[in-house]
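Only one protein chain is missing from this complex, and each of the others stays in its spot.
For chain A:
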């Protein structure tokens, strides 16, 4: 065959392609596809890991509806998501706009991103120490200004807000950098036009920046909300779900049901529900905030 013929006629490269995707395909089939199907099946069974799964139909789901601890976990998780995403998104947008208008400093961006690169476990322990009731620095300051000390992790009214705050600290820089990347996609000409028209910073933010940022904000929200629903590490190393059930989030409850109580089927059913909640939340955000459309036309 002449070289010209090879160049003209596209030949299928199935053989080499199969060799090159083989390892990834193995990983995909064994550790992504198979467990997804198996998880769905296990949710219809009773299984304590030792024997073999016994098919019980929808019983796990019926049990779930009647399980107060499950509903409590849903409430606690939702409260956490609302607080965490609320603080985080507002602060991140503010921070991103400040950076956008003031500086391109990599050092500033780099410092703000640092907590995101540190393990959840480390961040949780650091704040567990700083927020310690008796000798933590935060309570030392609160005490010094004459206010009563706060049991941040130990008091039911504070514990979820505290965990949400700790993770806001960890994710703020990352979220702000995502928003910052979005801000850089807004053409400078739009701002110049606004300045020519005499719009101040405040007006420019509400009338130009925020509307043009909307598609990016939806993506950022979908990513951060999905992550927030799966909160586990911070709770597991600090409160362990307490006091009482005050911080027993969904993923912690799933973990306990599967590994402490041996209810693998029930735990699988709850993770199916968590999966559906995540998919629903992502879909709702895309729809409500019209992610696909841009105001930049």
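The criterion applied here is as follows: a contact is a pair of C-beta atoms (placed from the backbone, for glycine too) under 8 Å apart; a residue touches a chain by one contact, two chains touch by 3 or more; residues count from 1.
Basically, contacts and distances are computed from a predicted model.
When the unshown chain is looked up in UniProt, the name that turns up among "Multiple sugar transport system permease protein", "NADH-quinone oxidoreductase subunit H", "Diguanylate cyclase" or "Amidohydrolase-related domain-containing protein" is "Multiple sugar transport system permease protein". The missing chain, though absent from the display, is touched by one residue of A:86, A:110, A:244 or A:280; that residue is A:110. The chain not shown here is touched by just one of A:85, A:178, A:221 or A:246, and that residue is A:178.
Chain A residues in contact with the hidden partner, per the touch definition given at the top, are 3, 6-7, 10-14, 16-21, 23-28, 30-36, 38-39, 42, 49, 91, 94-95, 98-99, 101-103, 106, 108-115, 117-122, 125-130, 132, 134-137, 140, 144, 169, 172-174, 177-178, 181-182, 185, 201, 216, 219, 223, 226, 229-230, 232-233, 236-237, 251, 254-255, 258-259, 264, 267-268, 271-272, 274-275, 278-279.
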